[in-house]
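Sharing a structure, written as structure tokens. Questions coming.
A single protein chain has been omitted; all remaining protein chains appear in their positions.
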Amino acid sequence: HQQTNSNGEKIPVIGASMLSLQSEFVVNLKDAMGAHAKEKNVELIVNDAQRTAEKQVQQVETFISQKVDAIILNPCEVEASSPAIAKAKAAGIPIINVNSETSATPDGFVGSKDEQAGEIAMEQIAKLLGEKGNVVMIDGYMGQAAQIKRAIGAKNILTKYPDIRILAEQTAEWDRAKAMSLMENWIQSYGNKINAVFAHNDEMGMGALQALEQAKLKDKVIVVSIDAIADALQAVKDGRLDATVFQDAKGQGTGAIDMALQLIKKQPLENNAIFIPFQLVTKENVEGYMKK
Amino acid sequence: MIAGKLKQGSNIISRYGIFIAFIVLCILLSVATPHFLTGQNLLIILRQVSVNGILAIGVTFVIIAGGIDLSLGSVVALTGVVAAGYAHPNTYPLIVPLLIGLFTGVGVGLINGLVITLGKVAPFIVTLGMMTMARGLALVWSDGRPVSNLSPAFNFIGGGDWLYIPVPILLFVLVVVVSYILLNNTTIGRYIYAVGGNEQAAKASGIRVNAVKLFAYIICGGLAALAGIVLASRITTGQPNAGIAYELDAIAAVVIGGTSLMGGRGTVTGTVVGVLIIGIINNGLDLLNVSSYYQQIIKGVIIIGAVLLDRRNAR
Amino acid sequence: MIAGKLKQGSNIISRYGIFIAFIVLCILLSVATPHFLTGQNLLIILRQVSVNGILAIGVTFVIIAGGIDLSLGSVVALTGVVAAGYAHPNTYPLIVPLLIGLFTGVGVGLINGLVITLGKVAPFIVTLGMMTMARGLALVWSDGRPVSNLSPAFNFIGGGDWLYIPVPILLFVLVVVVSYILLNNTTIGRYIYAVGGNEQAAKASGIRVNAVKLFAYIICGGLAALAGIVLASRITTGQPNAGIAYELDAIAAVVIGGTSLMGGRGTVTGTVVGVLIIGIINNGLDLLNVSSYYQQIIKGVIIIGAVLLDRRNAR
Partner (left out) sequence: MTSFAFMNKNYLLRVQHLSKSFPGVKALDDIHLDIEAGKVHAVMGENGAGKSTLMKILIGMMAPDSGSIFFKGENTSFRSVHDAIKAGFSMIHQELLPFPDLTVAENIYMGRYPVIFPGWVNRRKLNADAQQLINRLGLSVKANRKMKTLRIAEMQMVEIAKAISNNAALMIMDEPTSAISQKEVDTLFAIIKNLTASGVAVIYISHKMDEVLQIADTVTVLRDGKCIVTRAASELNKDSLISMIVGRPIDIIFDKKHFERGEILLSVRDLSGNGFREVSFDVYAGEILGVAGLMGAGRTEIMRALFGLDEIRSGTIYFKGNPVKIKSPDVAMALGIGFISEDRKETGLVLTSTVKKNITLGALNLCSHNYIIDKKKEAIIADEQILRFKIKTTGRNQVINFLSGGNQQKVVLAKVLLRDPQVIIFDEPTRGIDIGAKAEIYRMMTELAAIGKAIIMISSELPEVLGMSDRILVVRNGKITGEMKGEEATQEKIMHFAMV
């Protein structure tokens, strides 16, 4: 069944289970992996776990029964996706995590720490606020790893700034329309008391931004969010969004494929945990990110 | 005769039970927070409910006709990305994305209706399948990415004002008025009630049941498309993952408004009240800054409670 | 007599229509990929469907009794986090989290049932409210964080084997067998069908309709709890956001299996086939490496197609 390349060698097959292909960042990540896999002449099977850890475990089981050569896991959850790691290891198939961590240790890791994103965003807010003011926080879908970690990161920073207060915190489930409604409602109850908005992703950040603009409050309120999706970068460039936090999909994707190939070829890894740091994107440096 | 009068009396109460629940809720919120009962906030609530409102009115047709439509949320996403694709600045005139979007929604409604009537498959399963399919199509069409950079004209639909009133509100009101007339004053509207109330009898009365059902699904699809366009315009992008589970809020509004899921019974005004109840719960809980977790619990309690109050009065 | 045989014959075809769809699907997948028809893969499919299977069997009771349960997915999350909370290593014996989890699910079912029967509120709206409430409770209970670090004994339920067969499969089979007997061979099972078929007539036949409905919702809640425990154990953590939209897959399986959403009609075997159809679609499309977007489209088509085939044969 397995294909061979022109040299008659077996083409390695990598199975990837992705967090959600309805998320723009993950789509970018997938595309980066796909492009690099093509370059390296590897067959890449991509499954969409649709944010369900159980599905992710199932998909890894299916990869195992398909006898793929390596598995790339873009975990849905820290703990809940961990059984997938154990299963792959038990089957002797190398598995690496891309983008985020699980509690079980895989054979390799390429990605970032979501806490860091929250830290960078909140640090920027603190800076822009002059270390003083009221922040509202728009959470991702409650209970999901990214939501929990981004919130933790942000709150870690706030311990340093006693004069910055979280006025309200609410989920908008990663959804732009929901964030917009939430922001509209907050404007009603808090009005001018809001000095800054931290949204767990750019979609929600954009929603909040639009609500503020409609209420003609944008120039008084700072908005920072995470992911650096195209819309957000454009908004930063236009001076609407104050900052976003860039996560290097391309770096993570190519890194993961390379690491998987090394493991397939049983080459030793000089570093089995590559951390690709988040980067702050502001009007000053946005141009550089828009090309990426 | 007296029995008849009595019956009618109790009908009136049962009809207004949910209105009472609505008013009670409004009073409670006004007492709880001064920010609730302000003209501006009420306008915001109306704008916020307009997408769900348009969807709920659409599915009211289908539910009265004895069906259900679970594909609404996905159709919102699909029509949103499709319309947005033709709404970039300096490409097509505004009418193009609008018509293509509406056409997409109508097409989905038509397919739902055809499979349900000719294929004789349960509406639940057909529209559940369509929910998955339309979502897939939206993702394929947009390659999983938001379709942004839309023309100001397009964005006016969701974000603009006309005579100081937000356009989505105007559209919602228009939909309500037209639907009210359609259901109450036209023959096709009355046939929708008949088909939902007793399909056998409708057939025996010479009503072309399949045509009536098709009509209901097409209206529903078309209104879902309108909602999709309004939403895309409101958030200035076509999102392939927009509208997830919107159908549940829409159906909840319809049921809260007293429409029976068994078909044959229901009103547009009821649905409007249902939509407003859900809207003020969402708004009010945000205003009160109730924690996300408790918001969900309270929302569930209020929805059941409102309907319970309604039923209590009906007895 | 011959006439009777004939009638039964056509019943058999209509009954087996979905089986035929199932077998056709299996053959297609076996031809399409060599990985499908392997012992290991079939075992994987069975393990994968066991959570949805247990849920679907539970909701079969409710649907036959003429109701619906939309709270399943949230109950899965709630019972998962609650059970996990008592399942840390070296705290309580295994029986404690199991009983507390089951008790939670039964409690939710009981509340659903009581509001539906005594409050006379439509099951759709009650369980929709409960869907929101149970999710909120799960988040409150777990403070929005996964409950992890569970004992090996607890994790055995979802991850362990017994006589080479994964425990979730054994549990699923047990649930199927017991439910089959309950629905087919016991008086309460017969009453469930009667209540769903014609509530008035059931009442006039001396059946305590409310008690029967309560029973159905309690069974459903209890099985949702079992599914929640199996899931938490399988992913070795109680996840407050687990099980989102699981109710839709469960209900889809039931309807694909020929159970009528109008109540009064349906079988456990049908539900099992429905569950397997959904399971092999998910598994097969992954095996074939169909892109996730197209997967959704194809899945929708297959689900509608399978039911369509079934209905065609029924005529």
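By letter and in written order, the chains are A, B and C; residue numbering begins at 1 in each of them.
The working rule: a contact is a pair of C-beta atoms (placed from the backbone, for glycine too) under 8 Å apart; a residue touches a chain by one contact, two chains touch by 3 or more.
Keep in mind that what you see is a predicted model, and the values were worked out from it rather than measured.
Trainee: Where does the absent chain touch, in terms of which shown chains it meets?
Mentor: When the entire complex is considered, the left-out chain reaches B, C.
Trainee: Considering the complete complex, identify which of C:198, C:269 or C:289 is in touch with the unshown chain.
Mentor: C:198
Trainee: If the hidden chain were put back, which of B:111, B:150 or B:207 would touch it?
Mentor: Candidates B:111, B:150 or B:207; residue touching the omitted chain: B:207.
Trainee: By the contact definition given up top, give the residues of subunit B that touch the hidden chain.
Mentor: Listed in rising order, the touching residues are 1, 3-4, 7-8, 11, 185-188, 190-191, 193-194, 197-198, 200-208, 264-265.
Trainee: Identify the residues of subunit C touching the omitted chain, counting contacts across the whole complex.
Mentor: Interface residues of subunit C facing the absent chain: 1, 3-4, 6-10, 185-188, 190, 193-194, 197-198, 200-208, 260, 264-265.
The definition used in the following text is that only the chains that are shown with their structure count from here on.
Trainee: Between subunit A and subunit B, what is the separation of their C-alpha centroids in Å?
Mentor: Each chain reduced to its C-alpha mean, subunit A and subunit B end up 33 Å apart.
Trainee: Using Cα averages as centroids, what's the distance between subunit B and subunit C in whole Å?
Mentor: 29
Trainee: Among all residues of subunit C, which ones touch two or more of the remaining chains?
Mentor: 139, 144, 292-293, 295
Trainee: If a residue has to touch 2 or more other chains to count, which residues of subunit A qualify?
Mentor: Each of 21, 142 in subunit A touches at least two other chains.
Trainee: Provide the residue numbers of subunit B that touch subunit A in the complex, in ascending order.
Mentor: For subunit B paired with subunit A, touching residues are 33, 35, 38, 40-41, 44, 47-48, 51, 139, 143-146, 148-149, 159, 231, 234-237, 239-242, 244, 282-283, 286-289, 291-293, 295.
Trainee: Quick check: in the complex, which residue numbers of subunit B touch subunit C?
Mentor: 70, 115, 119-122, 124-126, 128-137, 139-140, 144, 245, 248, 251-252, 255-256, 260-261, 292-301, 303-304, 307-308, 311, 315
Trainee: Can you list the subunit A residues touching subunit C in their complex?
Mentor: Residue list for subunit A touching subunit C: 1, 18, 21, 45-48, 50-54, 57-59, 61-62, 65-66, 77-83, 103, 141-144, 147-148.
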